[in-house]
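What follows is one structure encoded as structure tokens, with my remarks underneath.
Partial view: only certain chains, each at its native spot in the assembly.
Chain nomenclature is as follows: A, B, C and D, assigned in order of appearance, with residue numbering initiated at 1 for each chain independently.
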Amino acid sequence: MSEAKSILVVGAHAADFVWRAAGAVAVATARGARATVLCLSYGERGESGELWKEPNQTVENVKRIRHQQGEQAAAAIGAEFRCLDLGDYPLEIGREALEQLTDIVRELEPDVILTHTEKDPFNPDHPVAHSAVLKARQLASGAGVASGFKTIKPPRLYLFEPHQPELCGFVPTTFVDITPVFERKQAAMAAMAAQKYLQRYYTELAERRGNHARRISGNSEVRYAEAFQRVVPEVLSHL
Amino acid sequence: MSEAKSILVVGAHAADFVWRAAGAVAVATARGARATVLCLSYGERGESGELWKEPNQTVENVKRIRHQQGEQAAAAIGAEFRCLDLGDYPLEIGREALEQLTDIVRELEPDVILTHTEKDPFNPDHPVAHSAVLKARQLASGAGVASGFKTIKPPRLYLFEPHQPELCGFVPTTFVDITPVFERKQAAMAAMAAQKYLQRYYTELAERRGNHARRISGNSEVRYAEAFQRVVPEVLSHL
Amino acid sequence: MSEAKSILVVGAHAADFVWRAAGAVAVATARGARATVLCLSYGERGESGELWKEPNQTVENVKRIRHQQGEQAAAAIGAEFRCLDLGDYPLEIGREALEQLTDIVRELEPDVILTHTEKDPFNPDHPVAHSAVLKARQLASGAGVASGFKTIKPPRLYLFEPHQPELCGFVPTTFVDITPVFERKQAAMAAMAAQKYLQRYYTELAERRGNHARRISGNSEVRYAEAFQRVVPEVLSHL
Amino acid sequence: MSEAKSILVVGAHAADFVWRAAGAVAVATARGARATVLCLSYGERGESGELWKEPNQTVENVKRIRHQQGEQAAAAIGAEFRCLDLGDYPLEIGREALEQLTDIVRELEPDVILTHTEKDPFNPDHPVAHSAVLKARQLASGAGVASGFKTIKPPRLYLFEPHQPELCGFVPTTFVDITPVFERKQAAMAAMAAQKYLQRYYTELAERRGNHARRISGNSEVRYAEAFQRVVPEVLSHL
């Protein structure tokens, strides 16, 4: 497995990448990789309640703030920030949006794509994002046989950790040690001022997954980790 | 994930390692690792029918021949060969045999252990081996907390591919490219003269898994591969 | 777990609630709760064959009869009856219908929602209803974080028993003792004159589930029960 | 289980039926059954790369060639060939296409339908085909109760073997011995000149499944077999 030179994170909402994958992204960019964060919506309805408490708030202003915060968080981990602004609660992805997504996958030719789990009983948009990313990845890379359009090398696909993992069918296959870059993840989380209450929650998650990673690897240096579930097998040249 | 310096393959019978893991072992030894093949029995009853066609055959002689063949096959891939001679059809592993197995795991401190799947509707001994290896690995490495006995670093655990994978619940998570060492695997297979009819079968399997690995990785150099299922997650320092 | 004060049953067709949940609804209304039955369609094509045997039958008349029967059955168990009349075989739920459904969930603020299983190899409309109810429940109650719209307390979600449970992936987590109200369920079933042949079938089911409930609880008073599968965990203040 | 007199194979692309079910179809037609191959698309984008290497190739010409090849392959196994030409990569099936498909199921009244698995991480069109076939089969045969439209006897439903079975959740329940008709399957495969490289692959698959079938049945006459997964149970008059 060669190291990722280009990583794409696709989230249903503007902040998903921060809590679930900012560490792995920061590790990649610290090692010279290119990283792109793609948000399918700003999460302006479902997860921006703090902003809506402001008097005279408008949806345009909520989106503007979420864009700024997303950009700032992405910058903290060395990633580019993009948003398709497809709307949330519910997020819907028709043929045109699927083509947009596929074109971005083709353009970026990522080695790794990170996205949501197939199920999430607590969020109607996450499974929609999952399903669209799976399709876009297949449409961009073909079925492994000669096809009538340009294809890219099939990216590795990982699911990031949902809020209530067992109820989403999430079983970790991969832990990434994010100890060396944990301050960057903290900076990214700090940028998401609208969801401040999640910072402590996800710091503890990183410690806990660090604990799991230590037990599994026997490497006592791991302090913080993120968990992922790999969807298609890896191909190794040796064990 | 650092490269394996020591690999242990545990098979229920003397020939299991050849068909299922000889390629991955040969890759490891070619890169300087130590490899040990541990057979729990000689498979003298369940899979030595060809030998029993000889007139006046005895169980001692069957075991002797199986030992020679196993040793020769192991030598072809640079591995040491050992057999606990616990009997087959049915293989039974009591407390004493479990301790023997645990002691060997402690002695070798392998980075990687390879063994059978949890289920196999076509073989009564494979699940028994699986269960014993899981226990021995845990007894040797502890539960990740301070314990009252010497523990080793927890080895990575992979299951090798059974004869009818779907019916054994086998889902590959890892393909190892064995193209550079495929001749060695062929030599190992050739040593198992008692089960000659399997050589073509497993050559084709290696090609087919090579096909799968090519499609997944987009690496057109892979011609032969072996498939494995990883049981505990990996811990990475980056993607 | 506090007792339900408001219950919503969503069925794909006009009669689903009768066979699958009339007992649990009757128990609730007998204890003072409000109950609403919402049918997504009248089932005028897929399950009204008896009515179509009448000469000169029209779809309007079939719907009219199904409405009367549904209303009568709902009345027998103390529930209100509504129908969205979205058509059946196939039932399709677009954005607008999803919003209607979400608005009803918001309006009723039910403590409990009952609906179909995720899979049903014998009915194309049941999974469509399941999926829409899951989404509507999430859209109405938010993701548990502050959102930009009014949210209701997340209702408990139960699936009711399908016709061939194992093939629909149904595994009961909850039995409701309907012994005290079984006559009401019988009255509700009697109202569905178009599907008379099902009355004995579902009486026996209630006895069988009563048998199961007796064995599980050790309570020999249970004679009739309905089985449900809870989808999100319960939160208790004590065991 | 009475023998199939009419078989319908539904593939997402023009060649799917050849690799996955040509043997079972040839067995059926050799015994006097009627067989129909229905392709939802020509696979003109996703699996016709060889044809697109020709200079000045057009999509009409690719479709024309794929039609000819499909017809020829179908003829080799005694089947009729039809194509809905709905487009591929991505294949999309709206209400109208679903009705077309349902009408064909009603018209043919097949005893057996063969189609793709529910999941396929390597092909975006296969699950779309699966889902549409399930719906069409239900819409044509009703829910087992009296309905307001003409229904046919519910066809047995089998999934055929995908390229990477374990990753698609495929677990075989049924092997069909295709030894007597294997030459016909080879002729059908030879007709698909655009995907010549798959012929050896699927010959070996047939041998391997033959090996599995021999071990399971103890019938040493089986040399070639195809594997299928039955979705709804069988009803037997005796074991």
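Here is the rule we go by: contacts are C-beta pairs under 8 Å (C-beta built on N, C-alpha and C of every residue); 3 or more make two chains touch, one makes a residue touch a chain.
Not measured: the values here are computed from a predicted model.
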item	value
Full count of same-sequence chains in the assembly - 4 placed in this view	6
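Keep in mind that, in the parts below, only the chains that are shown with their structure count from here on.
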item	value
Co-neighbours of chain B and chain A - touch as defined	D
Magnitude of the superposing rotation for chain A and chain C (Cα, nearest 5°)	120
Chain pair repeating A-C, as identified from C-D, A-B or B-D when over half of the contact pairs by residue number coincide	C-D
Copies chain C and chain D touch via same or different residues, half shared test	different
Whole-Å gap between the CA centroids of chain A and chain D	37
Interchain centroid distance [CA atoms averaged], chain B/chain C, Å	52
Where chain C touches two or more other chains, by residue	none
Overall pattern in which the protein chains touch one another (line/ring/star/complete/other)	other
Every chain pair in contact, whichever chains are involved	A-B, A-C, A-D, B-D, C-D
Complex contacts: residues of chain D adjacent to chain A	44-53, 62, 89-90, 92, 121-124, 163, 167, 195
Sites on chain D touched by chain B in the complex	122, 163-167, 170-172, 201, 204-205, 207-208, 211-212, 215
Of all residues in chain B, those that touch chain A in their complex	3-4, 7, 24, 27-28, 31, 112, 141, 143-144, 153-154, 156, 158, 172-177, 213-219, 222, 225, 227, 230, 232-239
